[in-house]
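Here the structure comes first, spelled out in structure tokens, and everything after it is commentary.
Removed: one protein chain of the complex. Kept in place: all other protein chains.
Labels for the chains are A, B and C, by order of writing; each one numbers its residues from 1.
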Amino acid sequence: MRVGMVGGGGPKSFFGAPHRRAILMDNTADLTAGALRSGAEESLAAARELCFARGYPDWRTLVDAESALPAGERIDYLTIVTPNDAHFGPAEAAAAAGIAVLCEKPLTTTLDEARRLQALVLSEEVPFLVAHTYTGYPMVMLARELVLGGTIGEIRKVEAWYRQGWLSARQEAAGNKQASWREDPAKAGASGCGGDIGIHAYMFIRFAANLHAVRLLARMKSVVPGRPLDDDFTALAELNNGAIATVSASQITTGAENDNGVRIIGTTGTLSWSHLHFDQLEHCVNGQPVRIYRQGADCTYLPASIRPYLRLPAGHPEGFHEALANLHRSLEWTIRRARGEPAPTPFAHPGIADGVAGMAFIEAAVQSATGGGWVDVPRGR
Amino acid sequence: MRVGMVGGGGPKSFFGAPHRRAILMDNTADLTAGALRSGAEESLAAARELCFARGYPDWRTLVDAESALPAGERIDYLTIVTPNDAHFGPAEAAAAAGIAVLCEKPLTTTLDEARRLQALVLSEEVPFLVAHTYTGYPMVMLARELVLGGTIGEIRKVEAWYRQGWLSARQEAAGNKQASWREDPAKAGASGCGGDIGIHAYMFIRFAANLHAVRLLARMKSVVPGRPLDDDFTALAELNNGAIATVSASQITTGAENDNGVRIIGTTGTLSWSHLHFDQLEHCVNGQPVRIYRQGADCTYLPASIRPYLRLPAGHPEGFHEALANLHRSLEWTIRRARGEPAPTPFAHPGIADGVAGMAFIEAAVQSATGGGWVDVPRGR
Amino acid sequence: MRVGMVGGGGPKSFFGAPHRRAILMDNTADLTAGALRSGAEESLAAARELCFARGYPDWRTLVDAESALPAGERIDYLTIVTPNDAHFGPAEAAAAAGIAVLCEKPLTTTLDEARRLQALVLSEEVPFLVAHTYTGYPMVMLARELVLGGTIGEIRKVEAWYRQGWLSARQEAAGNKQASWREDPAKAGASGCGGDIGIHAYMFIRFAANLHAVRLLARMKSVVPGRPLDDDFTALAELNNGAIATVSASQITTGAENDNGVRIIGTTGTLSWSHLHFDQLEHCVNGQPVRIYRQGADCTYLPASIRPYLRLPAGHPEGFHEALANLHRSLEWTIRRARGEPAPTPFAHPGIADGVAGMAFIEAAVQSATGGGWVDVPRGR
Partner (left out) sequence: MRVGMVGGGGPKSFFGAPHRRAILMDNTADLTAGALRSGAEESLAAARELCFARGYPDWRTLVDAESALPAGERIDYLTIVTPNDAHFGPAEAAAAAGIAVLCEKPLTTTLDEARRLQALVLSEEVPFLVAHTYTGYPMVMLARELVLGGTIGEIRKVEAWYRQGWLSARQEAAGNKQASWREDPAKAGASGCGGDIGIHAYMFIRFAANLHAVRLLARMKSVVPGRPLDDDFTALAELNNGAIATVSASQITTGAENDNGVRIIGTTGTLSWSHLHFDQLEHCVNGQPVRIYRQGADCTYLPASIRPYLRLPAGHPEGFHEALANLHRSLEWTIRRARGEPAPTPFAHPGIADGVAGMAFIEAAVQSATGGGWVDVPRGR
């Protein structure tokens, strides 16, 4: 695979390096084309420094130039790791040029943009994934498979959460670049905590429980004084099958590191996954011992759909980089199969419809938090 | 101490036996007087069988007879372990007779009753505790002490939860007595899950975080078909210091046993306690190692206010019975001190005001869940 | 039950109070007769203060007086909670008088004494238990049942451990009474750490794995300078079925509280129990999810032999006191059945043969640690 990247080349960038590691990890892809920073010179310098084969001054030039190259030379897909407000531009350009995309979340800053992008992606039939990295953990994938297989019966309730503590002080005022853009409505969109991590929690509901919200009520707070966007987010929701859900996200839970997870409660069992114990999935049934599923390429009890996503035998922890690499893997397999090349069946990792649905969820939450009551979640697709 | 008991003598009673064990455990009290079942004959038989010194046919006779005895013979306090609708009667009678009370939660079935009882208890100056057993765990007591000592700064958010799975099927239709009265509005009051266990979760906020709700929004659901009362309860709340809170309780979380706890989030630290690891308290601070406090009579770092409530050295688990015994201990010390006898300072375990506040919380939740919006929590006291 | 007690009445006694709580907990027994301290006056005073019905100046007087009482008045069994060197005397006297005994561990200070006591107990047919409290935990009892039921196939290896940190400094020089007698060969016997807690670890092998050592090699160290007895103990052993075992005990593992447990490794599965998570038992099988068994009176998957030993529903922790009370319960049931009274079948908690076997294990360990090689474990019975 020849991979392009937009953003992620700054010295303070968080997500550029993990994506590069994920791309390189399995020796199936090269860093081919980069427009890695906002300034043209810095962008070209970053591409050189980070060993991209071709550097570009900006994403528009990148897409234009790459799409002009012959099929055997141009990039196979574009990874977008810019702040939220700079997702739409390169994603639209790439899709229009027929180039596949792996885009960071949230998909865009507004639902309207998301829908326009979706229309394009669907009409161009471009492979498109949204980087909901936590869905790349094999034990989250297993939760989905068990749900789909009926292991826990009918789902009655889903609880999803994401707790962090890093914004419990006003980091953005102290020059923390990661904090600054996340708390700037022009760059982040209408929600801070909700759009940044609440959307990850919601994606557990879509991905692992295979359900979606139809109505919700949200509380969004700027707990730390002087912050224009929410740093704490809670939503109650009703799901499409009548089940209830809770989505809790917080960036002011002092001392919490990256504590996300999901509990899926069915008539006959409950599945629980926590990022703190990412390599196991708990399955509880009334009146039975708890079952702890563990991950490993040699875990014969894992479904065939998941085992190709594991690289090491059980007991050898594969973590965040591997989860991210699994999304790149799914996109690669999707692309290959679209071309008629042999590749395993890719797992149903979040795509353009999920990206739109995430924006619909956030937009409804903002509306509810402003108005104070229950609102319908706009249709995603 | 001479202890009386109302209820708890039936063969299917859950809480009678734990209270009796808690009373006897420390060899400071006798089972003196019992009106242990609803029928007169069964009540007398149960008192004999359970080795109470004096049996009575009903609670009214018990209170009348005991209060007629000389001070050196009559019971020192009355433990009430009946279903919710049968708390008010014996509690009122005992208080009117000047007999101290340890009453199971929720205090009553309505806020109005609770307030009337409170007025009487205050005017009679009767020692009165409500059996919020989880506040008897030393590590919950430590959370309160650390909060009061300023260890985590200003509190910004509190999350309290209580998850069970035993009502995920319709046990009440299968003849389970514990389930039957809990799902009967005439016996349980206006809320099932909220009044039974949501109130425990709320009490973490009052006791450990030393705050209370002023406004709330609640979702109450009867998830299992055919159930008149809620079996799932979630409330968002605003607390008296401006902090936000979440109170989640569920009886349909299949496979969950008795999973309650609290997370108290302050400006400089977070305290987390879970009943699943009842003998430790977690203290997280940004940029520091996590601290795990552990319980033990020999834990010199525990405050002097807590160490008398521990019976064994660290590493020797004291569990539910000891937590319950700690409430009896606090009541005993309160009674002794009221009489001028020497006794250690009792810990501030939930009293009549907390009982009223619990009912105010539930009443507001029912109002919100019915109407759908935010409501003010009536003043407790 | 009318219960007698020898020892355990001093202000610094550790084990007197837990035994009294265990005896009283279930309202089936009274504190009837006590010879609770070494001095006659202190002993009588302690009996009064601790509410024993009858106080005695010393254990000999207690046994003589009680055995002279009619059957309906004299004690049903005697609990011995003195230091090691003061077990044999009262145990022998009680057994000779036909009074049942629950004796603290280790049974005696020498194997020879243990064997003499055993001969007497067997000839008098006196019910006799040794207080290996950890075998009273229901999840340890479950391990035994699963082993006996063949759940893990043939046992190949057993690892048992017991780690404490309280003797990592020279407490005995600082006036700590618990430390002083444990490090005094005249009171403790030939081994400090081994006889105090190594013997508990070994008992996991006998009780839970249902095996015993036939050969062993031991390393015993006095790690803290100036200490005459070992404070760290490790033994490698060969078991009667050819399996291998490791028994590790340490009192100098700084910061460890009371960290004991056992891992039983079979051809088809491994069972692991740790006191740190006393309410669960882990069952691992190659190629399968881990199973976590949990305790609770309502856990229908627990064998009928264990459920009567649980007092509370799952999720309500029963800890050390309840484990100890379970040994008293087994002795009570044994006594009742010996008299022809109705009582459930008692569980096979450690008896006189196990007490002797413990001494044989320690004696062999001392011999090995002195000589440096493998030695045969003397036959227990």
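FYI, a residue touches a chain if its C-beta (ideal position, glycine included) is under 8 Å from a C-beta of that chain, and two chains touch if they have at least 3 such contacts.
Computed from a predicted model, the values in this text were never measured in an experiment.
Across the whole complex, the hidden chain's contacts among the shown chains comprise A, B, C.
Among C:268, C:345 or C:370, only C:268 touches the chain that is left out of the view.
Remark: the omitted chain is touched by one listed residue; of C:32, C:253 or C:334 this is C:253.
When the full complex is taken into account, the listed residue touching the unshown chain is A:259, out of A:42, A:124, A:145 or A:259.
For chain C, the residues touching the chain absent from view are 152, 156-157, 159, 165-166, 168-169, 217, 219, 221, 223, 232, 234, 236, 244, 246, 248, 250, 252-256, 263, 265-270, 283-286, 288, 290, 372-374.
Where chain A meets the chain that is not shown, the touching residues are 14, 17-18, 20-21, 24-27, 31, 50-51, 164, 166, 256-259, 275, 278, 294, 296, 311-322. Across the interface with the omitted chain, chain B contributes residues 283, 287-294, 299-301.
What we mean here is this: only the chains that are shown with their structure count from here on.
With centres taken as mean C-alpha coordinates, the chain found closest to the middle of all protein C-alpha atoms is B. Chain A and chain B have Cα centroids separated by 42 Å.
Each chain gets one centre point, the mean of its Cα atoms, and the points for chain A and chain C are 55 Å apart. Note on chain placement: the centre of chain B and the centre of chain C lie 35 Å apart, centres being C-alpha means. Residue positions of chain A with contacts to 2 or more other chains are 283, 288, 290.
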